[in-house]
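The complex appears here without one of its protein chains, the remainder shown in place.
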Amino acid sequence: MQIKTLKELAEHVNATVFGDGNIKISSASTLDRAGEGDITFLANDKYEKQLRTTKAGAVIVSEKFRTAAENGEIKTALLIAENPYYAFTQIMVLLFGHRKHKNIGVSEKASISATAKLGENCDIHDFVVIADNVKIGSGCTIYPGVYIAEGVTIGNDCIIYPSVTIYDGSIIGERVIINANSTVGEDGFGFATANGSHHKIPQVGIAILEDDVEIGTCCAIERGTLDDTVIGKGSKLGDLIAIGHGTKIGEHCLLVAQVGVAGSARLGNYCVVGGQAGIVGHINIGNGVQIAAQSGVINDVADGKAIFGSPAIEISKARRAYSMIQYLPDIRQSVRKLQKQIDKITSSNNPDSQESNK
Amino acid sequence: MQIKTLKELAEHVNATVFGDGNIKISSASTLDRAGEGDITFLANDKYEKQLRTTKAGAVIVSEKFRTAAENGEIKTALLIAENPYYAFTQIMVLLFGHRKHKNIGVSEKASISATAKLGENCDIHDFVVIADNVKIGSGCTIYPGVYIAEGVTIGNDCIIYPSVTIYDGSIIGERVIINANSTVGEDGFGFATANGSHHKIPQVGIAILEDDVEIGTCCAIERGTLDDTVIGKGSKLGDLIAIGHGTKIGEHCLLVAQVGVAGSARLGNYCVVGGQAGIVGHINIGNGVQIAAQSGVINDVADGKAIFGSPAIEISKARRAYSMIQYLPDIRQSVRKLQKQIDKITSSNNPDSQESNK
Partner (left out) sequence: MQIKTLKELAEHVNATVFGDGNIKISSASTLDRAGEGDITFLANDKYEKQLRTTKAGAVIVSEKFRTAAENGEIKTALLIAENPYYAFTQIMVLLFGHRKHKNIGVSEKASISATAKLGENCDIHDFVVIADNVKIGSGCTIYPGVYIAEGVTIGNDCIIYPSVTIYDGSIIGERVIINANSTVGEDGFGFATANGSHHKIPQVGIAILEDDVEIGTCCAIERGTLDDTVIGKGSKLGDLIAIGHGTKIGEHCLLVAQVGVAGSARLGNYCVVGGQAGIVGHINIGNGVQIAAQSGVINDVADGKAIFGSPAIEISKARRAYSMIQYLPDIRQSVRKLQKQIDKITSSNNPDSQESNK
């Protein structure tokens, strides 16, 4: 852990200090738990009230709080940054760094094929199995229990956490992180039904994770039947995500936990998919599309759209519409009542039925 | 397996025998499959009819069946218990016991750091890896392929099933059970987006599983960014559950398979969350809240509420409302028809339009 002054941190993240720049910061915490020596941040408006009560040494905020600070409404020292969350991230990296991986070299308890090629400075832990014709770049860390099947290629500086399985032929880029118990390149779910049973289709496409991809734990990235499955450069997947065969996830997408994307779907770049959302196969999702949690996407989506619901529709419309499901019993009752009122009016306007009402 | 008389079982679970207390019980089964020598139970009203037809040696029931038994409507011997399901559980434990774990000691094929500390009577299986500075209590069973990262603490009498990964610094209480292929303490899904890419935020919180927690298979319990992620004492998680970073699950909660709880959410004690339900981040769920399967919870929930739906609302209201989605086409058509009828009435009340109708 590092100790820095607030002024040093401001320089590091290109932010402005409001208050005492000589405050010493050694750690970070949340607004409600931070104390002296801690830096924290405000990026979610929900917590704005805590800005007045926090005991933090300093808070990273956006420009819009400058006036409140100048008016003396905020007592805490501030770092005013264009993107407070990113400034906070840079400071976290400075103070704590990323996880350190012990330098262990290549364990004698790992099983590595004579035909596998390892780059320099790799740490290969106990009980790793690396099959024939695998190529691994330099600076990779492969944790215990990982299995890397025949012909897999892995770039430089990757981290593969324990018990990950990478099926044959998969291609992993540089600086890729795969968390524990995930699987890459297993057979796509492809069966042809004939004569009363389901016949497995050889899956000859592969799975490709491009540079800077991170995969959560317990994810399943199928290989393609014919086309390859691709997770584009810089995309980050949460935990327990299922990606179907031949699906293309674009670059710099964020997929939150438990998302499922069926086979042969295409997502553009910079898409964000909320938790538990599902996307059917064979559709095209544009660039910059935002899909809210639990949505069910069944049609193509144009660039830049934000959608929600199952079936998913434009989000502002969906928020209103789905929140009105609760009024369905009232609406139905109102409609019935209206029908009765109208029947009464109609019949009272009709001399024959008036007769019968006598 | 034990053989007991019905009377002995009654004493063991503090229940009343109705019928022959000398019947010998050696096993247990379901109402429809049980035969002589089997005990079974009725806890779900759905199966009440089978109480008259079961071939079981004895059935554990609640007080409300006493009258039917006294009237001779039920032929089978009964154990009348306050909580039949709990009585059945106690009898299952008596007759079968919990899974026995072979006493193997510490395998020579496990890789255990010299700086790790193991309590007495631990069984550490082949191909387990225990990293530096890990502390494990006494009486723990660690199955093959488990990886326990640096600085993890595990209490007494825990069972860690195969291929579980516990990331660095996690704290596991006493009598905790973690089923196969689950992951505890992986990095939270935290990225700051700037300059066109997503920057990983060091996750310096940890994951804590308190005493008597059970985690299913393929679960993912993220560590916190700043705050710790906590699964409270006695809580039980099913399979394929994702818990976000910094989330607090209270004590004695039950989370059914495939539940997802996003980061920084808080659940109180004694909550029950049905399968595939999702809870968004940064909300507060009170104590004793019941969330039905597939719900999507997006707002705070007060103590004791039962909710359902996506978005989730009070359950009795939700059941009615969601079951009426099927009537939407009818309702829409009725509304259109009413509009036409009213337009006609309005126009017939209007002399000018009457003119034009001639």
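First chain written, first letter: the chains are A and B, and each begins at residue 1.
FYI, a contact is a pair of C-beta atoms (placed from the backbone, for glycine too) under 8 Å apart; a residue touches a chain by one contact, two chains touch by 3 or more.
Bear in mind that the values here come from a model prediction, so they are computed numbers and not experimental data.
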Exercise. Thinking of the whole complex, not just what is shown, which of A:6, A:59, A:78 or A:218 touches the missing chain?
Worked result: A:218
Exercise. Out of A:43, A:94, A:280 or A:306, which touches the unshown chain?
Worked result: A:280
For this session: Based on the whole complex, identify which of A:76, A:183 or A:269 touches the chain you can't see.
Result: A:183
Seminar exercise, completed: Touching the unshown chain, chain A contributes residues 111, 127, 129, 131-132, 145, 147, 150, 163, 165, 167-168, 181-183, 186-187, 189, 191-194, 196-202, 204, 218-220, 222, 226-227, 240, 242, 244, 246, 258, 260, 262, 276, 278, 280, 282, 296, 309-311, 313, 317-318, 320-322, 324-325, 327-328, 331, 334-335, 338, 341-342, 345, 348
Exercise. In the full complex, which residues of chain B touch the absent chain?
Worked result: 28-30, 33, 40, 44, 46, 83, 85-86, 88-90, 92-93, 96-99, 102, 109, 125-127, 143-145, 161-163, 179-181, 212, 214, 216-218, 234, 236, 238-240, 252, 254, 256-258, 275-276, 293-294, 310, 322-323, 325-329, 331-332, 335, 338-339, 342, 345-346, 349
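The definition used in the following text is that only the chains that are shown with their structure count from here on.
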Exercise. Once you find the CA centre of chain A and the CA centre of chain B, what distance in Å lies between them?
Worked result: 25
